[in-house]
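Missing here: one protein chain of the complex. Every other protein chain is in place.
Moving on to subunit A:
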Amino acid sequence: MLPVRSKMSKRMIQNLAESICKKPIHFNKREVECLIREFHALLEEPASSARSVGGLDRWKLRSFLHNAFGLTNDTIMDGVFRTFDKDNDGLVSLKEWIEGLSVVLRGTLDERIKYCFHVYDLNADKYITREEMLQMLRYSLRLPGEEDPYDGIKDLVEITLKRMDHDHDDRLSLDDFTKSVKEVNHVLEAFGTCLPNTTRIETFQQRVFQSQVHG
């Protein structure tokens, strides 16, 4: 990682950080600088200049999510990629990455609710439907000895949908989801883990932000 950093001039990183900091994010300028270096380390390519339009593709982000945040479910990780990739260009740019991390690491409850909802809204139609839930939860519940291995999970999805669907349109809107999570906080990640736990968050921040202090 250190050699990569050396390729990019300090000045350029500072400029870049300054421009990114104009967005509403939960990092200060110094932290953004660290994240920029981290991003380039992830890209694993000599980012000779900040102008390069490089970005993390689906697989690179996946392996990052897996290594740093311990996520395992592919469907969910695809959802995370889609949420990070706001402009839908198939790559997560530096800006998108930092904005995403801002929510994942330090987001307010509302930000995280929105984030999770996007992740779970697999086809990005602003609703989580019964089918999407089933797809995410497919392997979550296997009852031994049942004829249809999906009986249990179907039942559970019905119960959950019924409970969360406040406007009774048989699908979850962002409002439904927000209401439910505000009611019972810990169902934020109802359909699969898409956020790192406290330990992971701390480890990541320590690694990325503190390396700068010594560097």
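We adopt the following convention: a residue touches a chain if its C-beta (ideal position, glycine included) is under 8 Å from a C-beta of that chain, and two chains touch if they have at least 3 such contacts; residues count from 1.
To be clear about the criterion, contacts and distances are computed from a predicted model.
Visitor: Looking at what's absent rather than what's present, what does UniProt name the missing chain, "tRNA (guanine(10)-N(2))-methyltransferase", "Outer dynein arm docking complex subunit 2", "Large ribosomal subunit protein uL4m" or "NADH dehydrogenase [ubiquinone] flavoprotein 2, mitochondrial"?
Guide: UniProt lists the chain that is not shown as "Outer dynein arm docking complex subunit 2".
Visitor: Among A:Lys29, A:His66, A:Lys126 or A:Arg163, choose the residue that contacts the chain missing from this document, as touch is defined above.
Guide: A:Arg163
Visitor: Which of A:Leu43, A:Leu174 or A:Val187 sits in contact with the chain that's absent?
Guide: A:Val187
Visitor: On subunit A, what residues meet the omitted chain?
Guide: Residues of subunit A in touch with the missing chain: 136-137, 139-144, 152-153, 155-156, 159-160, 163, 184-193, 197-198.
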